[in-house]
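Worksheet: one structure, shown below.
Here the complex is missing one protein chain, while the rest keep their positions.
Now for chain A:
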C-alpha cells in the first residue's frame, strides 16, 4: 500500500483557537506565512514578469528569465502572484490556458531529482531520473496537437549545479525547441550566477532577460507592515518606523522585519498582562525586541563565565600582547594564567583543570581551539574581539 499512500498530517480534534484581541489578530497578520493578496512595493517587478510571461503564452513560444536578489526581498512571492493573476486571466479566457509547475532546488535531495519532480507534476507519473529525463525530452521536442503552454518556476537555481551541468542545460535548452512552448523562470540569490558557475553554452541559453530585486528601503518596509496590519490598530507610528529603519539599514529582509514586529507584539502582550497599558505596541517594546534579535551574546557570555574562565580570557589577551600575534599555545597562555592567579590572590589551578577551562570556552566558541588531543601544545585563538572581552570584564 505505501505506493499509493496519500501524504497527510493527522487533523486535530479541536480546531485551533481564533484570535481573541487586537494584539493576537495583529500577530497572525504579521506572520510571514500570511502573504497578502497583492504585494506592496513590487508593482514594477510584477508588471515586468507579467508582461514577459503573458507575451510568451499568447505567442505560444518559449523563453527563460533569470531573477536574482538577496533573501527576503519578495522574489518567490511576486512570481506566485503573477501566476495567480495569469491563472485568473486564463480562467476568463483572456489568454490561452497554461499549466504552472514549480520546483525548488533545496527541496530535492539531488539535482537529477528535478526531472522526476517535473514529470510528476506534469503528468502524475513516477519514474527514475534517467527515464524521466528522456520522457521530458520527448515531450518537449515533439509536436503535439492541442499542446498547452507550460510555465516552470525553478527556485534556488544554484542548487541544480552539477559538474557537467546537464540539468541546467536541459532546463534552458527545452524552451528553445520549436514545439516546447515552455517558459522557464529561475530564481537565485546572486546576480552574477550565470557568469560565475555556468559554462558558456548554458549561460547563452539562459539569455539576457534578467531582473534583480533590490533590498527593501525603510519606506517600503513600513508600507509592507502597514498593508499587512490593514487597519488593525496595534502599533504606534514611531515604533514601526524604528523597526523598518533598523532592518533596512542592516539587510532589507522583509521576513526579519515581520519577525521583529511579531516579537514586539508578544512582548507588549506580556507586559500588558501585568499592568493595563494602552494596548498599543510602543517604542519600548520594539526596542526590547530589536535588542533581543540583533544583539550578540558574546559579551553576556563572558560576563557570566566563571572566575577562572574570565581569568583565562585575560591571560589569552595578555599573551597576545606579549607575543604581538593573535595566536598562542595553551602552554604559553597557562603561564600567564598562573601569574594572574597569583596577582588576584587565587589558588593556582593544575594543568588538567586549566585544560578543562580552556575546553569549556572552546565549546561555546569564545575561543577557537585545535583538537584537544594536542593537549598543552594546542593553539588558542580568540573568536571575539579583544575589545569586547575587555569591555565585558571591565563592566562589573
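Heads up, the rule we're going with is that a residue touches a chain if its C-beta (ideal position, glycine included) is under 8 Å from a C-beta of that chain, and two chains touch if they have at least 3 such contacts; residues count from 1.
Criterion: contacts and distances are computed from a predicted model.
Missing chain, UniProt name from the options "Origin recognition complex subunit 4", "MIP18 family-like domain-containing protein", "Trafficking protein particle complex subunit" or "Geranylgeranyl pyrophosphate synthase": "Origin recognition complex subunit 4". Per the touch definition above, the residue from A:191, A:280 or A:293 contacting the chain not shown is A:293. Interface note: of A:107, A:219, A:233 or A:322, the residue touching the hidden chain in the full complex is A:107.
In the full complex, the hidden chain is touched by chain A at residues 1-2, 5-17, 19, 24, 27-28, 31-35, 70-72, 106-110, 113, 116-117, 156, 159, 189, 253, 255-256, 259-260, 262-263, 266, 270, 292-293, 296-298, 300-301, 303-309, 331, 334, 338, 346-347, 349-353, 356-357, 360, 363-366, 373-377, 383.
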